[in-house]
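For this view, one protein chain was removed and the others were kept in their places.
Take a look at subunit A:
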Amino acid sequence: MTAAFVAGADASSEVPLKRRLKRAERTRRLKALALILPLLLFLLFTFLGPIAGMLWRSVDDWEVRQVLPHTVAALADWDGKDVPGEPAFAALAGDIRTARDAGTVAIASKRLNYALNGFRTIMSGTARNLKALPEPGTAKDTLIGINPAWGERATWAAIKGASGPLTSFYLLGALDLTRNLDGAIVAAPEEQAIYRDVFGRTFTISLGVTVLCLILGFPVAYMLATLPTGQSNVLMIFVLLPFWTSLLVRTCAWIVVLQSEGIVNDSLRWIGLIDEPLRLIYNRFGVYVAMTHVLLPFMILPLYSSMRSISPAYMRAAASLGASPVTAFLRIYLPQTVPGIGAGSLLVFILAIGYYITPALVGGAADQMISYFIAFYTTETVNWGLASALGAVLLLATLLLAVVYGKLVHGQQVTGGMKN
């Protein structure tokens, strides 16, 4: 009777079941949302906001547009095939005069100098020598007279290219690309093309550190997971100890250990294995050693937690079914640690990609990673556009990795099933 009644109510009611469920859940969901709201806001202002700002800065092109507005407008219809006509010169002369009075010439010339080396000199010279607005019709001759560069197509193409409001200049630059006079994307001149190298180096070092961490961390994690709890807890402290020490201290400790008068070199010389101190630091070797040491716990902990959940019964079962210890390890144990290997590797790799202080302290000039250049452009030259573009490329690469990892782990879960 009850069933019939409920069914009848279902059929006759106007509101679909799904809607009613949603309505019933709404209060609960709102309460939950209210609880995480502080965190959401915090993340929004301290994490998502700055990232969005950085992405925006990598394509924002405001300087020339703001300082030379009339020139930008006059060049809007310029086809770029020849030096523009008189109106553009007149607009430029007017803009430079205004900018000189406002003291903003440097802003525009800095941006234009990125596009065309030497533009800073052209701009400052012009601003200095342009005593008064030229008579109508003489602007072109006046400006070319001050600096013959104004009579070249490349100068004007630089202004046109930097006239915004959005630009691909920085992002292309971060990938060692640039636009030629005709606007086509071409490889950047060799002396400026360093970022692909730096990205390559960053990924090579990160990958190397990840592999080293895996090789060193796997046996440690295995030991931690298989020892009795009491002993493994003691060992765990040794793993965690570096966590509680400042990154700077740990990195500097490596300088003490590895420098030419350091412990390693002194010991080796004392034993008589070497006569001259080995160069162990301020090179790639030092970077690998220090970064592997710093990042090792991030590999060990995920590995440990995945190994901890593998029952020893599996290895026994494999042995009883005829698998030698090596076969049992390769076919039964190792596959079950794959989620841990994946998590640990991703963690170490992503952390390593962004490493700055350690390579800066223990690496040589050729061992600096991408973060060094990002820091360099933000703090030294204040080239926010390029710094942001490098950051954006790094972010994209990291996100891609995370997506790939997510796919892999998801696949693993589907095939892995539950532990019994």
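Operating definition for what follows: contacts are C-beta pairs under 8 Å (C-beta built on N, C-alpha and C of every residue); 3 or more make two chains touch, one makes a residue touch a chain; residues count from 1.
Convention: contacts and distances are computed from a predicted model.
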Original post:
When you check the chain that is not on display against UniProt, which of "Spermidine/putrescine import ATP-binding protein PotA", "DsbE family thiol:disulfide interchange protein", "Sarcosine oxidase subunit delta" or "Iron ABC transporter permease" does it turn out to be?
Top reply: "Spermidine/putrescine import ATP-binding protein PotA"
**OP:** From the listed residues A:Thr46, A:Asn180 or A:Ser311, report the one that touches the chain absent from this view.
**Re:** A:Ser311
Subject >> Residue of A:Gly85, A:Pro148, A:Pro219 or A:Pro335 touching the missing chain in the full complex >> reply: A:Pro335
Original post:
List the subunit A residues touching the unshown chain?
Top reply: 311, 313-314, 316-325, 327-328, 331-332, 335-336, 338, 415-420
